[in-house]
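As you look at this complex, bear in mind that one protein chain is not there, while each of the others sits in place.
The chains carry the letters A, B and C, assigned in the order they are written, with residues numbered from 1 in each.
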Amino acid sequence: MQMNREALTRAYRQMKLIREFEERLHEEIQTGEIAGFTHLYCGQEAVAVGVCEHLSERDKIVSTHRGHGHCLAKGCDVTGMMKEIWGSQEGLCNGKGGSMHIADLEKGMLGANGIVGAGSPIGVGAGLALKIDGPDGDGKLGVAITFSGDGACNQGTTFEAMNLAVVTKAPVIFVFENNHYSEHTGNSYAVGTANDIASRAEAFGMKVWRADGTDFFAVHDCMREVLDYVRTPGNGPAAVEFDTERFFGHFEGDPQRYRGPGEIDRLRATRDCISKFRDSVTQAGLLPDADLDAIDTETLDVIETAVKASRAAPRPTAANVLENVYITY
Amino acid sequence: MQMNREALTRAYRQMKLIREFEERLHEEIQTGEIAGFTHLYCGQEAVAVGVCEHLSERDKIVSTHRGHGHCLAKGCDVTGMMKEIWGSQEGLCNGKGGSMHIADLEKGMLGANGIVGAGSPIGVGAGLALKIDGPDGDGKLGVAITFSGDGACNQGTTFEAMNLAVVTKAPVIFVFENNHYSEHTGNSYAVGTANDIASRAEAFGMKVWRADGTDFFAVHDCMREVLDYVRTPGNGPAAVEFDTERFFGHFEGDPQRYRGPGEIDRLRATRDCISKFRDSVTQAGLLPDADLDAIDTETLDVIETAVKASRAAPRPTAANVLENVYITY
Amino acid sequence: MAKLMYRDAIRNTIFQEMQRDARVCVLGEDVVGGMGTAGGPEAIGGIWSTSTGLYDAFGADRVIDTPISESAIVGAAAGLALAGKRPVAEIMFADFIGVCMDQLWNQIAKFRYMFGGKSICPAVIRMPCGAGYNAAAQHSQVIHQFVTNMPGLKVVMPSTPEDACGLLRQAIRDDDPVIFLEHKFLYGMSGEVSDDPDFCIPFGHARLARAGLDATIVAAGMMVGYAEAAADELAKDGIGCDVIDLRTTSPLDEETILDSVEVTGRLIVVDEAPPRCSLATDIAALVASKAFASLKAPIEMVTAPHTPVPFARELESAYLPSPAKVAAAVRQTLSYR
Partner (left out) sequence: MAKLMYRDAIRNTIFQEMQRDARVCVLGEDVVGGMGTAGGPEAIGGIWSTSTGLYDAFGADRVIDTPISESAIVGAAAGLALAGKRPVAEIMFADFIGVCMDQLWNQIAKFRYMFGGKSICPAVIRMPCGAGYNAAAQHSQVIHQFVTNMPGLKVVMPSTPEDACGLLRQAIRDDDPVIFLEHKFLYGMSGEVSDDPDFCIPFGHARLARAGLDATIVAAGMMVGYAEAAADELAKDGIGCDVIDLRTTSPLDEETILDSVEVTGRLIVVDEAPPRCSLATDIAALVASKAFASLKAPIEMVTAPHTPVPFARELESAYLPSPAKVAAAVRQTLSYR
């Protein structure tokens, strides 16, 4: 484990922030105020946070259609994101992108992505850039991390990206979040190798790791090793498969008839990364319940503030449509 | 081995036909009479023939930019092909396709292909069609075979095709001809796993085979097993990697500066599938030299006739440009 | 005749054609919906409800749920068609053509030509397209401008449930490859649909949706409704418009367009695509080269701007053509003397 109080607190706060962000969105979407397609990350928080807590701003991440968790974990502004999802002119992307296209280049967040599998090659490019930059004073490289789902691992671009990273020895980590579903299809059907994505990556010539994605400490420990490996010049890429769970539908509005009876209740009861984290740190006496409760309350406040600000934020106007296509034209 | 005299003779004739077709093209191309890009198959004949000798017209094959060998092995007409490469109106494709686009649907030859990796999904489709058709009286399925190079095995489409075939249990065989080069690049560089394509296929959930592609009998025996497996309903796809050699450049005109000193001479001396076949059948007393010599002579005649006919064949005219875009429009 | 929604007209036509012809098969992502899950096949039945019930009726060999692999989907459709079947493939959003264009453009479209006329490739590729759902830049696009440029493909853009039925049946029975573009915003549209099991609408014949003598409005797919609304609005002011619903952009019914412009002398083209190298410019160029003598005013094009599709509601509605913009363009052309 080797995490100090501050680190543990931060991790919990980050996971909780994602959770409440999503739970609140789930409510708000029902009112019809929020437009577009929204894919909630709830249930997978330990992956985003367990990965990103190791990263600095130099490191880059590339995300997916289910990107809120990765964005928040990499440090994107909560209110800026909420405003974006609300479609405000003050959103992180001026209301141009919405849920599926949140990015913050300054934070090293190179974008959520609506095209399944498109992020992987982009991540390789970011890794190649970091390779050109070379190691820091500490002899370690910056890394690029691409998040992909079990569905994305069937898209040709993902495979090409893995091979290119191996060939070029790019400092890239392919993080596969296996939540067992791509839309309404089970991975036991769509992934020829069923519950095994890591072996595919291995066959591309990469070192691979696997861990329980609902166990924050498993993710965090695993990523320490992976990062240590990939940051070492000359080693090249690696892949990690995390076994995780999606608590909501594929997108908001999904009737989820493909789920087994009681499936979600069972997942919430037994595979909730946040409850597991909480149980483990309180039982080990590392953090008192009261501290965590305080974070819970703070988080709800942060979200409430973000929602209020989003509601009140200025809307874009027709004139804005034409802006920001080019820098010069 | 288990091949009778007739089968052995046929196999030799087919390999020799491809060889002489290519050697002659290599000469003719120097004269400038033949236009376009031509990729010669010389050196790889044992693969095309060792695979296709097992097939019936019901079975389909999908080829590559280096397609002459596959076409001839699947039964395309020699003169029709030569005329096509010459760009004649009487060519197999009326001079519209040329070397890279030869096809003969009636023979189950679904086309050479100028786009690297494009053939694999098409092969899966053909396999799915054969799966819909179901087994023959003998309880066996027709199969679709896709040929790909070691370079093509880095193209996303190839990976998608493999996964789709596994998921749908399509009767498809992915034949990888590893000739160690994609254009001017060595496969030890471009394939993350270097000389191992089969393991990648395996990681997609397929049964795989490997054999020496310069040994006709190794190919033929191996394919008997593979076909037996894939023709059995319910088994789904398989992959085979053949280690083989390309005797000419990537395309005609390639200066081949990437080859080692004496490399081609060495390959011709030690890795020539036709010499190896000949040595093996004559030494084992299966076929007398005289019979093989007779085939050699016949083959040269066939090619000579094809070339003469191609030279004399009618050329297409401007009016032909507009034909055969649609059936009705 | 039966009253049907556009999406049901599509689903029913596929169903009927599958019943009629054992060569017809369906493939795409989640077209079964629920494969490999506790809910099982048909738990969802296609995210657009255009394939509901097909799996139960025709089984896994003919209703093929695929992984997220668009190149493999279109490529498999190509192979199925070359091998004698009549595949109807679905690409969930037309925007995904970016990952599978080769199979459409370099394979399916070109086989017959490259092979000297010796093959048929009767594949139908269905692609839900278009904006209006605030789905932002990567889930809101139209792509008829690309596929119309591609020789060898036929391109269909039905604007009503009736047309969806008749044109889809024609597409499935057609021996050439067809790109079938369903506007997502039309899925919920209701209308009378013929129940003749052989009802087909031939390609290359436009439909005159409104008749008038003052101006010619050309549109296809979703834009037809906007053109009609504009025409109806203008009619109140005594302005009469021909509204030509192209139905298919390839083949193109040049005659109907040219005949109309010869009468009206004024052309307005409505297109949801960005303006450059688009269907709008295509129709404009046709008229400027073949009906020049009849033209009385500059050609007006009502299109999206040269920008990606924006997310926010205000932005997206400003981005899209609308009846008001069409009407304004008609008035503009009429103001020219």
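In this section, a contact is a pair of C-beta atoms (placed from the backbone, for glycine too) under 8 Å apart; a residue touches a chain by one contact, two chains touch by 3 or more.
Predicted model only: the values in this text are computed from it and were never measured.
Judged over the whole assembly, touch between the missing chain and the shown ones holds for A, B, C.
Among A:Asn94, A:Ser182 or A:Thr299, only A:Asn94 touches the chain left out of the display.
Only one residue in the set B:Gln44, B:Thr157, B:Thr244 or B:Thr299 touches the chain that does not appear here, and it is B:Thr157. From the options B:Ala11, B:Ala103 or B:Val116, the residue with contact to the chain not on display is B:Val116.
Residue-level contact of chain A with the missing chain is found at 60, 62, 84, 91-97, 101, 103-106, 110-111, 113-115, 118, 120-132, 144, 156-157, 160-161, 163-164, 167-168, 323-329. Seen across the whole complex, the unshown chain contacts chain C at 71, 95-99, 101-106, 109-110, 113-114, 136-138, 144-146, 148-152, 249-250, 252, 273-274, 276-282, 284-290, 292-293, 295, 297-301, 305-308, 310-311. Touching the omitted chain from chain B are residues 35-37, 87-89, 91, 93, 95-98, 100-101, 113-118, 151-152, 154-157, 181-191, 255, 257-261, 263, 315-318, 320-322, 325.
Just so it is clear, only the chains that are shown with their structure count from here on.
Comparing chain C-alpha centroids with the centroid of the full set of protein C-alpha atoms picks out C as the closest. Of all chains, the one whose CA centroid is most distant from that of chain B is A.
One inter-chain figure worth recording: chain A and chain C are separated by 36 Å, centre to centre, where each centre is the mean of the chain's CA atoms. Those residues of chain C in touch with two or more other chains are numbered 66-67, 69, 71-72. Shown for chain B are the residues that touch two or more other chains, namely 156-157, 160, 163, 167.
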